[in-house]
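A single protein chain has been omitted from the complex, and every remaining protein chain is retained in its original position.
The chains carry the letters A, B and C, assigned in the order they are written, with residues numbered from 1 in each.
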Amino acid sequence: MAKITMLGTGLIGTFYTQTLHGLRSRDRVVNVYSRSAERAKAFAAERGILHWTSDLRDAIQNSESEIVVVGLPNDVHKDAVRLAAEAGKAVLCTKPLGRTAAEALEMLEAVEKAGVFAGYLEDLVYTPKTLKALASTKNGAMGRILWTRSRETHPGPHSAWFWDPVRSGGGAIVDMGCHCIEIGRNFIGKDKRPLRAFCWGATQVHPIEAEDHAIGLVEYEGGAVSQFEVSWTFRGGMDLRDEVSGTEGTIRLDHFLRTGFEMFTAAGEGGYVAEKAEGQIGWLFPVGDEVHALGYVHMFQDMLDAWEAGRAPMETFWDGYVVNTIIDACYRSMKSGRWEPVELAEWQVGKLSEPAKTSPPRAGKVQPKASGRPQEAKTSANQGKGRGKAGKAGLIAIKVERLPDGRTKRILKDKATGRIIEKIE
Amino acid sequence: MAKITMLGTGLIGTFYTQTLHGLRSRDRVVNVYSRSAERAKAFAAERGILHWTSDLRDAIQNSESEIVVVGLPNDVHKDAVRLAAEAGKAVLCTKPLGRTAAEALEMLEAVEKAGVFAGYLEDLVYTPKTLKALASTKNGAMGRILWTRSRETHPGPHSAWFWDPVRSGGGAIVDMGCHCIEIGRNFIGKDKRPLRAFCWGATQVHPIEAEDHAIGLVEYEGGAVSQFEVSWTFRGGMDLRDEVSGTEGTIRLDHFLRTGFEMFTAAGEGGYVAEKAEGQIGWLFPVGDEVHALGYVHMFQDMLDAWEAGRAPMETFWDGYVVNTIIDACYRSMKSGRWEPVELAEWQVGKLSEPAKTSPPRAGKVQPKASGRPQEAKTSANQGKGRGKAGKAGLIAIKVERLPDGRTKRILKDKATGRIIEKIE
Amino acid sequence: MAKITMLGTGLIGTFYTQTLHGLRSRDRVVNVYSRSAERAKAFAAERGILHWTSDLRDAIQNSESEIVVVGLPNDVHKDAVRLAAEAGKAVLCTKPLGRTAAEALEMLEAVEKAGVFAGYLEDLVYTPKTLKALASTKNGAMGRILWTRSRETHPGPHSAWFWDPVRSGGGAIVDMGCHCIEIGRNFIGKDKRPLRAFCWGATQVHPIEAEDHAIGLVEYEGGAVSQFEVSWTFRGGMDLRDEVSGTEGTIRLDHFLRTGFEMFTAAGEGGYVAEKAEGQIGWLFPVGDEVHALGYVHMFQDMLDAWEAGRAPMETFWDGYVVNTIIDACYRSMKSGRWEPVELAEWQVGKLSEPAKTSPPRAGKVQPKASGRPQEAKTSANQGKGRGKAGKAGLIAIKVERLPDGRTKRILKDKATGRIIEKIE
Partner (left out) sequence: MAKITMLGTGLIGTFYTQTLHGLRSRDRVVNVYSRSAERAKAFAAERGILHWTSDLRDAIQNSESEIVVVGLPNDVHKDAVRLAAEAGKAVLCTKPLGRTAAEALEMLEAVEKAGVFAGYLEDLVYTPKTLKALASTKNGAMGRILWTRSRETHPGPHSAWFWDPVRSGGGAIVDMGCHCIEIGRNFIGKDKRPLRAFCWGATQVHPIEAEDHAIGLVEYEGGAVSQFEVSWTFRGGMDLRDEVSGTEGTIRLDHFLRTGFEMFTAAGEGGYVAEKAEGQIGWLFPVGDEVHALGYVHMFQDMLDAWEAGRAPMETFWDGYVVNTIIDACYRSMKSGRWEPVELAEWQVGKLSEPAKTSPPRAGKVQPKASGRPQEAKTSANQGKGRGKAGKAGLIAIKVERLPDGRTKRILKDKATGRIIEKIE
């Protein structure tokens, strides 16, 4: 049994806790943190969690829990991981690891120095379909991999902080590109070094600074290309699809919109259909078991089995760091209009398959090059702000969505200050 | 945590144990029985089960286990359930409950008399898609249900005993019709009494006595009709689909062949694709997580949660009995060529929703009418034998299939004796 | 070039004319008839047709036209065919051929006696998918056919007369079962005699006398079974699917709802989506080229090529007659609750493949048995009326639908008289 501290009570904290407590699990969240004491208390009450707190340090140091799960906004990952490492706790951090490769590298070094177990919670690599497709690929069914496509698009995220590049580190790329990039990397082979990236991105629809739509290409050692498509402008639900093309075969995965469940209803049922579904009547495409289909169940199984067995999980902080370096290259490319090199601090392929005790499969000294993106992100935000300012005061609607409990959430931007807030009514 | 005795080490015992031990489960099979000591021992060793035995009574009476799971051939269900009831153990029995309604009724009465917890392991009602579709139906999205279709077809079962109607109780109907009937019943509403059934069935392809293909209709109180299609003659894998039609909507579920996972391979991978898949190259349609997609995970969650909570599970022995009465009517109809009444010993709809302590939601005295099918089954077998006898001695191949471990299994019939045997090479 | 008289200006007359004039066709409708002079005139004007009339006899005898296409309500087929035969014109009649086998037999004898070319306009056998699937079946890809399923369901027909069993000859079975039965017959082989039929049917939703939902089974010589599912109660559009199962293979055809065209629109476009589509926003499934997908294009190609070449078309009046005899058996079975024999006046399989000059492949004397269904239909209508009468006078809505031109059509029943009328507003 694993005793877990959950940091964060938003959609991701909810999905994580639901998974950890799910079905006939022997694991328990015993402690929960939210910046809001009210939310922490309510979350704990609803899910039978003994302790709650709104103090991050206290949460992490709680002596009853052995593992800290970081399900917080991107700008808090680094501090939370550092505190967990200092407290000697195993730490599992949600995606993306950092807002930039520089942040990710600090986190990687922190857990390595402390010698604690660390896992990168990249759920979409763990969907049952992806795991089986990866196994077939490893068994040679695809031959040599030539190309992958990973697509994640929907009408936009649920929480206000996603829309604020200062807190999130960017837009659709940092939010969803991290999934797509790591899916491609798994199919192509983690032993293949990513060489360069090209990216187009734009703010096509929303009154925000960050990109709400982007397409990227990553080229790997050996010549394979990995393509990602991410968007907050998509209509029709959440589109989660992967394709793989090899010399001997092809794979198509659909995780969400066409999974063998189709429903037409003229009456509706006044309820929640699926994450980011649009509409309550007409043809709907529900998912049987969402946390399972999205990989949460198999992800925590691997993480906790690995923790118990003292081996590295399938997705480590090293992987999170590699993804962040690719994202950095994508943001540079968006601006330069050309391929940009992927600037990894080191590349030690021999270490990759070595079983690790409590840390990811990485060793030796790391000499990080300066990662240019934090400055760029700031610049981009500034540009955006300039563009977005319309003169008179007021709030601009970024996204309106219906919550599972029937209330309406509005994500709004204050035109004067640029601040992004949520209102739930 | 539940401590469980597993009776049976075939495909179903394997799937059950895999599910009970799966992911991060707190439940354990602590004791396993097979008629073959060798199989029992190997099964236990492979899955870390402490005790094994080839003595059914010993297995059931084992003091370390609280729950007995019956994963045995149909002809052993009744004895196993009786022994479990006598031993005061909770008992979970695989589908179909009995070979006939008369057998099922005996089993129902045995657990009721003993006051033990009893669950009917009808997995396909518990697939994540079915559970969500049932919830939408209950929420009114379909309006009034008019029709359901449930289809389960594949190239034929794995074990020899399925092909022998004396041991199994029939052919494709008793093997798979039980699933389809109960799926239809759940959508239409368990409070609706089944009134009459019509069935066509034939032995179209295999040299056996039982039907290898059948289509049935069940009419319910209120006018809804539930259609099933079962076959051991299907080519192309395992076809598991359900459809529901109501005044306000329609549902289509595909559990196995088209679930958003498509793979073309010219190379193959020398492995297992999916239950009853045909072929290793070309376009294949794997399932991400088979035990989950087939409902085993949610079934055991409900069963064990219900057992711990002292409530009735979603599927009870009463449900198993109702299904057997409908199957009996289908077999009668196959012979008479007309609608046959569904002869339930009682119908107490008021009792259906009442929470039960350790037994299914059923009460009062049961006065079973004579169930005519056992005799009919015998007759059918005799007829079949007459038809099948070709004169000279020898073995006729019923089914040849490749096992996950690469060996070849042949199911053969001795032309002289009619006996059905398996050979694995 | 073929010069054609079109009898009928409803949906079917429109589809037929659209097809005959479509693409780069060399054929022309030169003459059109409607009971309403106003409609005939407007139809002719809109499509550049030279002659129009509201006199059936004049229409058929028009000397400029060589071929008469009967696109009229079922109760007028017999007279129209008889007049065409007497006038020595080639005649193509829409499905079903007659309201009963007796009517169909009269029509068959009329064209045979007159020695005119006659074709049965069963479009769904001619869809490009069906034609290719039939070719593969003939090439042995399926092995021996064991089972077919054909499904046609939608929310109900467009014109008032369909809902009136006196004019149409029945309900969903006579309207759509004729398609399904002939599709099954083509896959199983037209040389296989249909032996018996079983049918369930009910009036589940609409205030009408005829069945609005039915399921039937037809058993053929050789053991194959053909299943049909027809409904006017379906929600979600028009569901047109076929399945075939053989000893060596399986086929699945979807002609309408899932053909590789998927569209989500939050805005709509104020237009026509597809025949019997429901709704204008959300996920929609349009068909690229409806008249082509529904078989009209290839049907008229075969008919007119056959007429020019002096050979029999793929679908003849003989086929129409066989279908009507099966439908008669289905209606008898609905009442008797058991298999009913298919009562063909004759069965001369040897004649089937013989090329015919101007008439279908059938010869010799026909001694029709009395076909019991006309009386039954009448009885059924009476029963229905009794059931439907609610006391006070007024109109009951049977179906409301939006027309392509934006107007609303209501099909209504006069509660006092039982008469069914249309109102367009």
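Criterion: a contact is a pair of C-beta atoms (placed from the backbone, for glycine too) under 8 Å apart; a residue touches a chain by one contact, two chains touch by 3 or more.
All figures in this text were calculated on a predicted structure; none of them were measured in a lab.
*Asks:* Who does the absent chain touch among those shown?
*Replies:* A, B, C
*Asks:* Check each of C:Val76, C:Ala141 or C:Ile421 against the chain that is not shown and name the one that touches it.
*Replies:* Per the contact definition at the top, the residue touching the missing chain is C:Ala141.
*Asks:* Among C:His255, C:Arg332, C:Lys399 or C:Lys415, choose the residue that contacts the chain missing from this document, as touch is defined above.
*Replies:* Here the residue in touch with the unshown chain is C:His255.
*Asks:* Considering the complete complex, identify which of A:Ala45, A:Ala135, A:Ala202 or A:Ala416 is in touch with the unshown chain.
*Replies:* If we include the chain that is not displayed, A:Ala202 is the one touching it.
*Asks:* Sort through A:Val29, A:Ile49 or A:Leu217 and give me the one touching the missing partner chain.
*Replies:* A:Leu217
*Asks:* Go through subunit B and note every residue touching the omitted chain.
*Replies:* 235-237, 264-266, 278-279, 281-285
*Asks:* Give me the subunit C residues in contact with the hidden chain, please.
*Replies:* 1-2, 23-27, 127-133, 136, 139-143, 248-255, 258-271, 286-289, 292, 297-298, 300-301, 304-305
*Asks:* At which residues does subunit A meet the chain that is not included here?
*Replies:* 146-147, 149, 153, 198, 200, 202, 204-205, 213, 215, 217, 219, 223, 225, 227, 229, 231, 233-236, 239, 245-250, 336-339
Here is the rule we go by: only the chains that are shown with their structure count from here on.
*Asks:* Would you kindly state whether over half or under half of the residue numbers at the subunit B/subunit C interface are used by both copies, giving same or different?
*Replies:* same
*Asks:* Find me the chain with the mean Cα position closest to the mean of all the protein Cα atoms on display.
*Replies:* Looking at where each chain's C-alpha mean falls, the closest to the middle is B.
*Asks:* How many angstrom lie between the centres of subunit A and subunit C, each centre taken as the mean Cα position?
*Replies:* 55
*Asks:* Where in subunit B do residues touch two or more other chains at once?
*Replies:* Answer for subunit B, listing residues that touch two or more other chains: 248-250.
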